[in-house]
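I'd like to ask you about the structure that follows.
Showing subunit A:
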Amino acid sequence: MSVVEVAVGWVPLAAVLLLAVAAAAAALDGALAARAAGRPWTAGLPVPWLETARLLRQRRRSTVAADRPLAATGRIGLLIAALLMVVVVPLGPWTLADLSVGIVWFNAMDVLVWAFVWLAGWGPNSVHALVGGYRFLAQALSYELPLMFALTAPAVAAGSLRLGDVVAEQQGLWFVVWMPVAFAVFCAGVAAFSVWGPFAAAAGPELAGGVLAESSGMDRWLVLAGRWALLAAGSAFAATAFLGGGHGPLLPAWLWTLVKTAAVLALLVLLRRRLPTVRPERLVTPAWLVVLPLVLLQLLVVSVVVVGRG
Partner candidate 1 sequence: MTLQTVLLVAAALFAVGLYGAISQQVVVMVMMGLELMLNAVILAAGAFWWFLSPTPDGQVLLLVVITAMTVEMAMGFAVATLLHRSRQSDMTDMATDLSR
Partner candidate 2 sequence: MLDDVVFWVLAAVAVAAGIAVFRVDSMARATYALAVSFVAVGLALLLFDLPYLGVVVVLMMVMEMAIMAIYMIMFMGMNPALMPMSMVHGKRAALAVSSLTFGLLAAGALFVPWPSRRAAPAGDLVTSLGQAVMGSKMLVMMTVSAVLFATIVAALVLALPRGRYDRLGEDLQGDDLPGDDQEHRR
């Protein structure tokens, strides 16, 4: 299956699709939260829409001596980084830009999140937000290296940084079968750069919301939507790089990509309720002493297989 680039005019549709997937994930999360609280799960489904409506009506709050341009950059940035990520992710046979360095591009975009989260924390000139920003950077230093090496595995196996080639290489056998460690680490990395789930200490409730502390109204919506969109974009990338992208029987290729993305996303949302939040300063020890060697071993296995295959 080869991937073709579509016209630029499809960009808005891709953005809408990304937001729709992100909203679906948020709705699932809302349903689970409602069930955990003892209410019927259907009561939680409209949560993303209700929250959006509430935040759009809310008055914007600002702090004294806030650095407005930097705060605005950080808040809008998360959503933009997520959109730039999906630019290289093919939806079945179509892609917006089949860059020859698609995987590095994705990596560069997830590094942009470092800057944006910290800026969202620095901007409001508030202690809680700033501590949240620092927490995220501390955590980012821990997760980024394992994430990078996990991204390397599919690139080595496909012999290309182009996502179209990565998908084509998975004809018959998905990469997740012989690189499960890389897949798991990548999924954890997705949760981490989305400031979400076990890695949400930067926006933790014990910090009065951390980077979210001083944002309200539209600003808050942008950050929240950006986090869900990052999670959705990361899941789409995981479905493409590890789960075969559009490969699959019966259904059309684009639907397979969506189904796999939804599956990864649902798995992440379901796991979230089973896992505690990790303290950022304790993350570096397991991340560098356990996960990093494991990923490197995974990479070695992949390399040996590739060399042996000739």
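By our rule, a contact is a pair of C-beta atoms (placed from the backbone, for glycine too) under 8 Å apart; a residue touches a chain by one contact, two chains touch by 3 or more; residues count from 1.
Regarding selection, all candidates are chains of the complex that A comes from, given by their letters.
Computed from a prediction, not measured in an experiment: that's the story for all the values here.
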| item | value |
| --- | --- |
| Single touching candidate for subunit A, where 1 or 2 all sit in one complex | 2 |
| Complex interface listing, subunit A residues touching candidate 2 | 65, 67, 69-70, 73, 99-101, 104-105, 107-108, 111-112, 114-115, 118-119, 122, 134, 137, 140-141, 144, 161, 279, 281-282, 284-285 |
